[in-house]
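What you see is the complex with one protein chain gone and the rest in place.
A and B are the chain letters, set down in written order, and residue numbers restart from 1 in every chain.
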Amino acid sequence: MVSPELEELTWLAIHGRGVINTAHSSQIALTLSQAGVAAGREAFYYMRYDDSPERVQLPFIYYAVFGNPRIRVILPEEVEPVGSVFDTVAVLDSSLLVKSTSQRALLMDGAKKKASLVVNTSLKPSVILNLVRKYGCAQDWEGKIITLRAKKYGQNIALGMTGAIAKAMEPLYSIDDVVESLESEGKTDSVDAVRSAYEEADSLDVTLKAQDCEQYKLKSSLGEAKPFKGAKGWWDREAYMSLKERAANAPTYEQRIEAMPSWEQIAPALIEFGPKVSERNIGFKTSFARTFRPVIDYGKCVNCKLCHVFCPDGAIDYEPIKVNYEYCKGCGICARVCGSKAISMPHELQALEGLDEEEFLTIREALIEYAY
Amino acid sequence: MSGEPRLIRKLTEIPAEDYYVSGHRTCAGCGPALGYRLVLKAAGPKTIVLGPTGCMYVANGHQFLSSPYAVPWYHTQLGAGGAAGIGTAAALRALMFKGKRKVEDVNVVVYGGDGGFADIGLSGLSMGLTYDYPHLLYLLYDNESYANTGVQASSTTPFGSSTTFTPSGKVKAIGNERLKKDMALIAAVHPSIGYVATASVSNPVDLVNKVRKALSSGRPSLVQLLAPCPKGWAFPPEETIEIGQMAVSTGMWALWEYENGHFRLTSKPATRRRISEYVMKQGRFSHLWKNEAALEYMQLSVDEQWGYWEEMDKTGKIILPWTPPYQG
Partner (left out) sequence: MMSKSSQVAVQKAVQKRRVWTGARSVAEAVKLADVDVIAAYPIRPYTGIMNALATMIAGGDFYAEYLVCDSEHSQFEVVKHASAVGARTFVGSSGTGLVYGAEAAVVTALGQLPVVGIVGCRSLDDPGNFGMEWNDAFMFRDVGWLMEWSKDPQEALEMTLVAYRIAEDPRVLLPHFVALDGAAITHVASPVTPPTKEQVAKFLPPYKPLHPLDPAYESVSKAMHIAPSLIGPEQRKSIDAAMKRAKNIVIPEAWKAWGDTIGREYPPFFEGTQMEDADYAILSMGAYSRNVEYVVERMRESGVKVGSLRLKYLRPFPTEELVKALDGVKGIGVVDFSYSFGSPGNGSVLYNDVRAAFYEAEQRPLIMDYIFAGGREMTIPELEKSIQALIESVRKGRVDKPVRWVTVRGEDV
């Protein structure tokens, strides 16, 4: 399902967390699209409609697409473009580096071979490279990693990121085009911050071979479909559940689509079947929602069950009290309601890799720009 | 459930089983999702759930092959919650009466939002409340907006709340100028209503008991459940429970029940905290933080309202409260 007509265009994919980064992403996309137009291109930008409505913490993608000179086809709103499409991948929250999302299995899926990766982080580009090698890539890559601490350039991290992405995307448009775009929006007081970010962002040329990537070694195929067992040709509970499992285990969205049933196989009235009592929904796991994760100190836990009761996602087992990280979204309610202060909320990168990521936007900080 | 409801006294008596299981595309910290979990825990496995369109429909069924409902569940239209509940209950009764189905108690829970029940579906809800089908609960999860479409005002959006249809600007500073409609009182006014209550996701034991009382009341019932919404109300998701507790402790949200014509408060804060504490914690009110006149009006409204609640609690009778309009 490669999309050759989309590969002709220049793509920027901005990955952010729902509600927290929406305003940032739309601002970045707007500013850079206008820069592209100033440089003589046609430019569109949009949030992938399937990510809408955006939900707190749930990842979304904003695209800015540049034509040379025109964009002649309808851009995909639901299914992500596949093939060798993205020229620049920007990540506003570094915890997204170690996740697979509901559509892309890996962060670098769909990226062009010479793509740039721009990350808002306090970690060095070489550390980022290792994370990508471990979690986010299964293809040859000869591009750039650009990092910066976006908060340094203003409470609104869109400014810093705009500058850094401009560095990644030149010469498609220049920093002067970006400045022109900002001035046309009446944002003259942001120009200095954007320019500084552009000049100061850290850059590293990288080469990564597919076979050195962890995910390449692990990458599996969809697997054989079990012979369809439904009575009368359409599914019964057993056939449905085996379809559900196969779809849930598909490594990419493309492959999930492959696993879908034909019209003859779906039961009339699109009847589906629910899970068993307390059996978590394999059809939609949500570990990609976490920036922080709850860690229980069992020395302090008194087994009061407050965390189990108050988790909106039911991600804490009842007996024994234990977090299920496939479904925990890292909202932090459990840590707040715990009467024994037994739950801490380290950053995902700390918990997974022992890394000290200092660049993150607390939701309170994000809402100060977004809503307050 | 038939006969006496199984009431609980402690949090640890809340059943461990989940009928709304993990794995849905709801916001981190989603109040309505927590409500769903708790309400279905209270109702148990012999339950049919109807889900009007809204966050609790779209967010729970993202894509395909991803149901989180371990009990029979069916979508219904935004304004159809009332009819969906009554149609389901009527079918059960007809089939049992005719011997086409075993006779037993089966709960019907319509888990719908304020947009659906207070606005477009008010007519159908009212119809449902006039009937006598037992074990039918209209659970109104109140996140005080049409959240799924991006947070627009509904008739339960409180005074001063910013939504995309009621933003604050130079000319219209207040944001939402209408007052919050009390759906529980509207339900309570229906003749021969068996059980009506208000609840909050921050008070789970109270919620479980109210759900069980409603389902055993012998007639259609309504519980209006305050379900704080981190996205719509603009607060960090870890504070969902605190916001709910604060709504109660400031008196912005009164917890009460009305059982067979008798009213009582189920929570009586000895002293109510200032509503400004509640308002300051939510970005949807940020344009009011320096608006003394508006804040004063909001405090006065709550204080006046509590005069009525206390009177109702004393007499056990419902008195129609009246809030004067804002003169700012």
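Details
The working rule: a residue touches a chain if its C-beta (ideal position, glycine included) is under 8 Å from a C-beta of that chain, and two chains touch if they have at least 3 such contacts.
Since the structure is predicted, the reported quantities are computational estimates derived from the model, not experimental observations.
Within the complete assembly, B:Thr76 is the residue of B:Ser22, B:Thr76 or B:Thr250 that touches the hidden chain. One of A:Gly274, A:Pro294 or A:Gly330 touches the chain omitted from the figure, and that residue is A:Gly274. Among B:Ile14, B:Cys30, B:Leu50 or B:Leu288, only B:Leu50 touches the chain that is left out of the view.
Mapped onto subunit A, the interface with the missing chain covers residues 50, 78-79, 232, 237, 247, 256-257, 260-264, 266-275. Taking the whole complex into account, subunit B touches the unshown chain at residues 45-48, 50, 57-58, 60-67, 69-77, 79-80, 82-84, 86-88, 90-95, 97-98, 100-102, 106, 123-124, 126-127, 131.
Please note the rule applied: only the chains that are shown with their structure count from here on.
The mean-CA centres of subunit A and subunit B are about 33 angstrom from one another, to the nearest whole unit.
Across the complex, subunit B is touched by residues 18-19, 53, 55-58, 102, 240, 243-244, 247-248, 260, 272-286, 289, 304-306, 308-315, 318-319, 324, 326-327, 329-333, 335-337, 362-364, 367, 370-372 of subunit A.
Within the complex formed with subunit A, the residues of subunit B that make contact are 11-12, 14, 16-31, 33-34, 37-38, 45, 58-59, 62-73, 147-150, 162, 204, 230-231, 234-242, 283-284, 286.
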